[in-house]
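Note that this complex is displayed minus one protein chain, with the remaining chains in position.
When the chains are written out, they are named A and B in that same order, and each has its own residue count from 1.
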Amino acid sequence: MLRHALARIGAAIPTLLIIVALAFFLMRLAPGGPFDSERALDPDIARNLRRIYRLDLPLIQQFWLYLQSLLRGDFGPSFHWRDFSVNELFAKALPISMQLGAEALLLGLIAGGALGIAGAASQRGIGAALVDGVALFGIVLPAFVVAPLLQLFFGLTLHALPVGGWSDGAWKNQVLPVATLALPQIAVVAGLMQAGMRDALAMPHIRTLRAFGLPAWHINAHALRAAILPVLSYLGLAAANVLTGSVVVETIFGIPGMGRYFVDGALGRDYTLVMGAVVIVAGLVVGFNLLVDLAYAWLDPRVRHE
Amino acid sequence: MNEAFRNARSFAERLSALGLGAGGGSVQISLAILALIALLCLFGPLVSSHAYDRVYRDYVLAEPSLSAHPDAAEVALAIETIARRMPARIEALRVDGDSLHATLFSDRPIDARALRAFERSDVFSAPRIVETQDGGRRMRIDAPLKRTVFLFGTDANGRDLLTRTLIAGRASLAVGLLASMVALFIGVAYGAIAGYAGGRVDAAMMRIVEIIYALPFIFFVIVLVMAFGRHFALIFIAIGAVEWLDMARIVRGQTLSIKRRDYVVAAQALGATAPAIIWRHILPNAAGPIVAYLTLLVPQVILLESFVSFLGLGVQEPLTSWGVLIADGARNIQGAAYLLVFPAIFLGATLGALQSLGAGLLRRFDAKSD
Partner (left out) sequence: MPGQEILGFHNLCVTYGARPVVKNVSFALARGEAAAIVGESGSGKSQTALAALRLLAPEASTTGSVKFEGADLLTLPEKRLNAIRGRRIAMVFQEPMSALDPLFTVSTQIGAILRHQAGFSRRAARARALDLLDLVGIAEPALRAHAYPHELSGGQRQRVAIAMAIACGPDVLIADEPTTALDVTVAARILDLLADLRQRLGMAMIFISHDLGLVRRFADTIHVMRQGEIVESGPAADLIAHPQRAYTRMLLAVAPPPRPPRPLEGAPEILSARDVTVRFRLRGGWFAKGREIKAVDAVSLVLRKGRTLGVVGESGSGKSTLARALLKLAPAAGMISFEHRDLTPLSGAAMRPLRRSMQLVFQDPYGSLSPRLRVGEIVAEGLRAHEPSITRAERDAQAARALEEVLLDPALRHRYPQEFSGGQRQRIAIARAMILKPKLVVLDEPTSALDRSVQIEILALLQHLQDAHDLTYVFISHDLAIVRAMADEVAVMKDGRIIEQGEARRIMDAPREAYSRALIAATFQTGGI
C-alpha cells in the first residue's frame, strides 16, 4: 500500500510540472502583453515596466525564475492589480472558493449517494423514476440557468435568501451558490450510485451471500462497497467540474472567489495572476485525483496488487 | 495512470446510460424533438417578420404575448414622444381599427417633414395629412398602425427574442456539430493509434491525455482568448481541444479490446497492414459506441459553448448563442425572467433530447452486444 502510494505521488509530480510548463509557454507564446491596453504608454516607461517584471529576459530564463519562485510559494506580483501580489489576492479568494467547492462536493456526494441508494432499493418504482428525473434535470439545467432562477425565486420573490454577495461566509449567502454547484453533482452521483448498486446486487458474489442466508444488511453492505467504486472514480472529474462551475457561480452571485481572476486575468493579460490560478487549480485537481487513487486502492485490493 | 482513468469506459458507460427517458420510444421522441428544434432554428429566422438584429426602440423589454403590438398605451406613448419632439400638442386622439386619427396643434406652422418621425417609429407607418388648419398650425393626420407580434417578447435593446433565440440556436447547434466533429476526428485517430500501438506508445499518449485532463477547461479558453482575442473560431478550438479526450479514451478502450479479438490477430496473420486493420476491422466494430458517445458529446459541447459565451468570451454581439441570451436573461432576471426562460427551454430541450438519444443508442448497442 505504501509502495502504491509512493508510486502514485511520484507520478503526480511530473504531471504537475508539465502542466505548469505547458501553461506558461502557451500563454507567453500568445501575442500581446499585459501593458498593451494602456494606450500611449511612453516607450521608456514600457521598457522600465518590462524590466521590473522581468519580461525582457529570454523566455526560458523567465520560466526558470518562475519555477524557482513557485517553489518558494511565491506567485509573483499581479500585473493588473499593481499594488498586490498574486499571493495576497489568492489569500482572500482561495479559501472562499475552496469552501464553496468542498461544500458543494460534499453535498453532491451525500445527497446524490442517498438518492441513488434509495432509487436502487425501490427497484423500478417511484424512487428510480425520481433518480432518473434528477439525473435529467442536472443535465438539462446548467448552473447558469439554475442560479438566476434560484435568485429569482428565493431572493426576489420569497425574500428568504440574499441574491448575492458573500458577507464573510454567512450561511444565508452560501445556500444558493452551494446548491447551484452541487445540483449537477447530485444528479451524476445519484445515477452512478443507483446503477452501481443495481449492478452490484446482480453480481454472482452477492448471490453467494444470499445462498448462505446472510442477513440483508450484510448483503447490502457488501453491495455498497462495490457500488462506491464507480462513484469514487468519478470524484476526480467532479472536482474539476465543480472548479469550472464555480467560475460561473461566483460570477452570478458576486462572490469574491478565484473565478473572477480567471476571466479578468485573461482579458487583462495578467500573466502571473492567470498562471497562479492555473497552478492552483491544476494542483488541486492532480492532488484530488491522487487522493481518489489512494482511496480506491484502499477500497479495492485488486488495484493494490498490480 | 490513475484509477479514475483506467475505469473510464465503464464509467462513461454508466454515466451516459443513466436511465434517461425509460422505454423504447425515447430514441424516436428525442429525434423528433431535435428535428423540430433544428428546423425551427434553420428556417424560423427566414420566416420571421423580424431580423435578429433589428432594434425596436418603442418596444424595449416588451413582454411575451400572442396579441399584436401596439396596444393603446403604446400608441399614446409613441405619439406623445413624437409630438414632444416636433414640438406639438395633441388635441385629439382616436385609434380606430388599424389606424390612428390625431389632431396636432403647434404655436408655429407644422413642418410636414417633421412627420418623418412617424415613419421612423416602430408603431406607425407613413401618415397621411387629412387636413391643415390655422395656417398649418393645426394638422389632422391619419397614421396606419404597424402591427407587430413579439411571441417571446423583446430584449433590453428592443430586439425580438424569438428570432434571436432561433439565430442563437443556429450558432449553438453549429458549434455543437462542428466542434464534435473536430473532437471525433482527433479522438478517433488518437485513440485508435494509441490503442493499436499499445505498450510504451500507448502509455505515453495516454499520459498526455491525463495531463490535459488535469488542466481546467477554462484554462484553454483563457489562453485562446489571450492568443486570438474573442473570436468565434476559438470556441471550436477550445472545445475541440478538450472534448476529444473522452472520445480518445473510449476509442482506445475499444481498440484495446478489439485488437485482442481473434479476427484482428487473424488479419495480422494474413499479412494485413496496421492501417488496413484499423480501418477494416477496428473502427467498424467500434462504430456502435463511437456513434453513441458522439451523440453524448454534442450536448456537452453545446453546454461548453454556452458556458464560454455566458462568461462573455465566446460569440459576440450582434450575433448570439443560447449562452449569450441566458447571460442576458440572468442580468435581467428581475422584471424580465422570460429573457432567461425561453432560451433556457430551447437549450434544455436540446441537451435533454441529445442526452437521451445517446443513452438510448448506447442501450441498444449494449443490448445487441450482449
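FYI, a contact is a pair of C-beta atoms (placed from the backbone, for glycine too) under 8 Å apart; a residue touches a chain by one contact, two chains touch by 3 or more.
Source: prediction; values computed, not measured.
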Practice task
Decide which residue listed in B:50, B:164, B:249 or B:281 touches the omitted chain of the complex.
Solution key: B:281
Handout entry: Residue of A:17, A:170 or A:203 touching the missing chain in the full complex
Key = A:203
Completion exercise
Touch rule applied to chain B and the missing chain gives residues 203, 261-263, 265-273, 276, 280-281, 284-285, 287
Handout entry: Contact set of chain A toward the excluded chain (per top definition)
Key = 3-4, 6-8, 10-11, 123, 202-205, 207-215, 218, 222, 225-226, 299-302, 305-306
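One rule holds for everything that comes next: only the chains that are shown with their structure count from here on.
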Practice task
With chain centres taken as the means of their Cα atoms, state the distance from chain A to chain B in Å.
Solution key: 26
Problem - Contacting residues of chain A [partner chain B, same complex] - result: 8, 11, 15-16, 18-19, 22-23, 26-27, 29-32, 128-129, 131-132, 135-136, 139-142, 144-145, 147-149, 151-152, 156, 188, 191-192, 194-196, 229-230, 232-237, 240, 243-244, 247-248, 251-252, 262-263, 265-267, 269, 274, 278, 281-282, 285-286, 289-290, 292-293, 296-297, 303
Fill in the blank from the handout: In the complex, the residues of chain B that touch chain A are 1-4, 7, 10-11, 14-15, 17-22, 207, 210-211, 213-219, 221-223, 225-228, 299, 303, 306-307, 310-313, 323, 326-327, 329-330, 333-334, 337, 340, 344, 347-349, 351-352, 355-356
